[in-house]
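One protein chain is absent from this view; the other protein chains keep their places.
Should a chain be cited, it is by its letter among A, B and C, assigned in written order, with residues numbered from 1 in that chain.
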Amino acid sequence: MNILFIGDIVGRVGRRLVERLLPRLVDRHQVDLVVANGENAAAGFGLTADVVRELFDAGIDVLTTGNHVWDKKEVCGFIDDRPRLLRPANYPGQAPGRGCGVFATSAGHKVGIINLEGRVFMSALDCPFRTADRLVEELRRQTPVILVDFHAEATSEKAAMGHYLDGRVSLVVGTHTHVPTADARILPGGTAYQTDAGMTGSRDSVIGIRKELAIEKFLTQMPVKFDIAKKDPWLNGTLCTIDVETGRATDIRIIQEPGE
Amino acid sequence: MNILFIGDIVGRVGRRLVERLLPRLVDRHQVDLVVANGENAAAGFGLTADVVRELFDAGIDVLTTGNHVWDKKEVCGFIDDRPRLLRPANYPGQAPGRGCGVFATSAGHKVGIINLEGRVFMSALDCPFRTADRLVEELRRQTPVILVDFHAEATSEKAAMGHYLDGRVSLVVGTHTHVPTADARILPGGTAYQTDAGMTGSRDSVIGIRKELAIEKFLTQMPVKFDIAKKDPWLNGTLCTIDVETGRATDIRIIQEPGE
Amino acid sequence: MNILFIGDIVGRVGRRLVERLLPRLVDRHQVDLVVANGENAAAGFGLTADVVRELFDAGIDVLTTGNHVWDKKEVCGFIDDRPRLLRPANYPGQAPGRGCGVFATSAGHKVGIINLEGRVFMSALDCPFRTADRLVEELRRQTPVILVDFHAEATSEKAAMGHYLDGRVSLVVGTHTHVPTADARILPGGTAYQTDAGMTGSRDSVIGIRKELAIEKFLTQMPVKFDIAKKDPWLNGTLCTIDVETGRATDIRIIQEPGE
Partner (left out) sequence: MNILFIGDIVGRVGRRLVERLLPRLVDRHQVDLVVANGENAAAGFGLTADVVRELFDAGIDVLTTGNHVWDKKEVCGFIDDRPRLLRPANYPGQAPGRGCGVFATSAGHKVGIINLEGRVFMSALDCPFRTADRLVEELRRQTPVILVDFHAEATSEKAAMGHYLDGRVSLVVGTHTHVPTADARILPGGTAYQTDAGMTGSRDSVIGIRKELAIEKFLTQMPVKFDIAKKDPWLNGTLCTIDVETGRATDIRIIQEPGE
C-alpha cells in the first residue's frame, strides 16, 4: 500500500498547488491514501469549514493538524462533525475533535492515523509518548498499518518518537518546522521515519511567510503582521510503501514537486 | 572553488569517521577548503585541545562551533591560540576566541568564514543579523567568498538569515539540529543555502545520543546522563561550488556518507 | 525627594483607581514625581493616545512600559511625540520612541528615568545590562537621581540588575509579573530595590485577567480570549525617598491601596 503524506499546506498558494498536482501524483505513484497536514491552510493560520471542504475535494483523504489548528475559532464549531479532520491527540480531554481514526482505502485496507504534538519549545500538552502508547494499542486491534504525524519543533523529540514507536507503527513523519529533512529511512524495527515532511507553499519565503516580514520581525523584535508568500510554490511530502499484512514499511521517499 | 562543510561532529565515532572518509571526499570532489562544526566533538560536549588537534590533523581546515563550545572548560585556555577554531561571533564582547576569519586555500584563494548563533529557543546573545552585517562588510574588503555557519534551532530564524544575506555571501549553512535538511539550493541573489547540514555521528540514535537514554529523558522528565551512540555512523555535510571572482555560489549539494 | 512608582496599570479599572487615589497619595506622601508602568492600560494590552492622555491628566508624570507596549498599533504613530512616555530602551535601534529621559519635579529637581526589558523567558532584545551602562553614564551627567523600571520575568535577572546598578542609580524597581514582592530594601551601595512593584487592577483575578479565563487556558492549552477582571481593585506601588544631592535612596516602602 502506498500512502502519500503532504507537509503543512500554507495558505491559498499551497491549496492551489495541491489541487493541481495531487491527481498526477496519485496516479504516478499509485497512491492508496492521501494524508496532509492542514494547520496553515487558511491564510497561514488554522482552518475554515470552506478550506477543509476544498482540501477534501482536492483528493486529500485525511487531514492532520498541529498547534495552529485552533487559530480560526470556527474550527471548534465543525471539527466534531469531520471525522477525517484530526487534531493532536494529546490535547487535554475536553478539547473538541479527535486525535486519531481508522480509515479505509478504496481497496478496503484499513489505515490507522494518529496525530500528536510535541512539547519541547511548545505548549504543555499531555505526554505524546504515553498518548502514543495508548492509541497505538487501540488502533492495532483494528489494523497493523498505522501512520503517526508528530507535529513538533525539536529534532530530538521527533527522533525519540520515531525510535519509541519503531516496530509498532508503519510510519512516523514529523511536521511543523516547514523544512523537509533529508533523513527519510526505515528504522531497524521496520517503521519508516522522516523528521519533517516540509511544507506545501512558497519556497521563496521564510517557512511560508513573506521573507521581508520575517526578517523585520527578527531585526526589530516588535510585532509584525505576517502575510503568506506566493512565489515559487513547492509541494513537499513523503511517499511510504507499507506491507498491509505486517504493517511494516518497505520503502520511504521524499516527494518535492515545484509549482511550475 | 569547492568548499566542503561537515555538520556537527559528535564524539569519537564522528571523529573517526571524518578521519577515514575525508581524504577520499576531498579527492573525489576536488575540495579546496574543509570546514566543520566541532561543538560536539569531545564526547558530545565541547572540545578539548587534543580533539582540536586531531580534527585539524584529519584534514579539517577551519572549525566552527555553537552553543556547546564552552562545555569543556579548557577551551577558554586555548581558543585564543587557535585562529582556525571559531566560536559564534555574537557572544558578548568579552568572550574569548574569534567569531570570524579569512583563510586561504592551497591555491591561494581567500575564504571568509563567519560563525553565528541563533537566539530563538537559545541564549540571549547579541543580534546575529546585525553582527552579520558588520562582519560581512569587514570580510568583503578582503574577499567576495564568504561562508556563514548559522548555528540555530528555529527554521524561521535560519531561513531569515539566508534571505537576509542573499547576495552578500556565498553560502549560509545551518547547524545545531543534527538533522540534514532537504532544502539545499541557491537563493535568488546567488547565495547557496541549506537550513541544516546535519551531523556526523551515529544515525541509529537521537541526534547522536543513545536512543534509550533520550527516550528515558522524555518519558521521565528527570535528569538523564547522556552517552554518545556508536552504531551506524554517517557523515553529513554540504558541498558548495563558488565562483572565486564574484563569490556567487554555482552549485550546492548534500553529502551523506555511511561509515560502512 | 519622594518618587511614587505605580505598578502595571491594567485596563479601565486600573486607570479609574489611579485617578481616584493618586491625589491623596501624592498629598499624603509629599510625592515629587509620579512614574507608572502603563503597558496594560488599554484593556490590558498596550496604550492608545486617549489612554495616555487620560493617565497624564490623572497626575502621572512619566509612563514606562514593557513587552506589551506595541500591542495597540497606533502607539507607533504617537510615541515619538510623547517624551514622557517611555518604552524599554533595549529594543533594537530602529524602534520608535525613547527608552529614557530626564524630567524635572515642580521643585526643579532633575530625575533621570530608564526603562529596560529583560530577556529571560522574553524577547531577544539587546543586552539590558550593557544598555543600562550606557544610559546611566549619559544621565548621570545631568543628575544623580536615576530611576530604572526593569520590566522582566525572572527574579534572577531582576536581582542581578539591582546589584549591577547598586551605587549608580537611586532606584531599580521591577515590573511585569503583576505581583508585588516583599523584598523592597536599600542595597549596600545605596540603591533602593524591589523585584516587582505589582500591578494596579483587579486583585480577584489572575494577574489582572478574569480568573475563569486564565484557568481555562491552563486546563485546555487552547487559545482563550482574555478579558480584564474588575472586582477588588488595588493600587500597588513603591514609594522611594532619595537624597537629591547624592542620588542615594534613604527609604523605600511598598504602597498597597484598595479601591474601597
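Quick note on the criterion: contacts are C-beta pairs under 8 Å (C-beta built on N, C-alpha and C of every residue); 3 or more make two chains touch, one makes a residue touch a chain.
Computed from a predicted structure; not experimentally measured.
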| item | value |
| --- | --- |
| Visible chains in contact with the missing one | A, B, C |
| Omitted-chain contact residue, chosen from C:Cys76, C:Val206 or C:Met222 | C:Val206 |
| Which residue of B:Val26, B:Ala49, B:Ala95 or B:Leu213 touches the chain not shown here | B:Ala95 |
| Touch list for chain B against the chain that is not drawn | 70-71, 73, 91-92, 94-95, 123-125, 219-223 |
| Positions on chain A contacted by the hidden chain, ascending | 92, 119-120, 124, 126-127, 130 |
| Residues of chain C (touch criterion as defined above) contacting the omitted chain | 121, 127, 129-130, 153-157, 159-160, 163-164, 177-183, 185, 188, 195-196, 198, 203-207, 209, 211, 214-215, 217-219, 254, 256 |
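In this section, only the chains that are shown with their structure count from here on.
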| item | value |
| --- | --- |
| Computed distance of Cα centres, chain C from chain B, in Å | 43 |
| Chain A and chain B: spacing of chain centres that average the CA atoms, whole Å | 30 |
| Multi-chain contact residues (two or more partners), chain A | 219 |
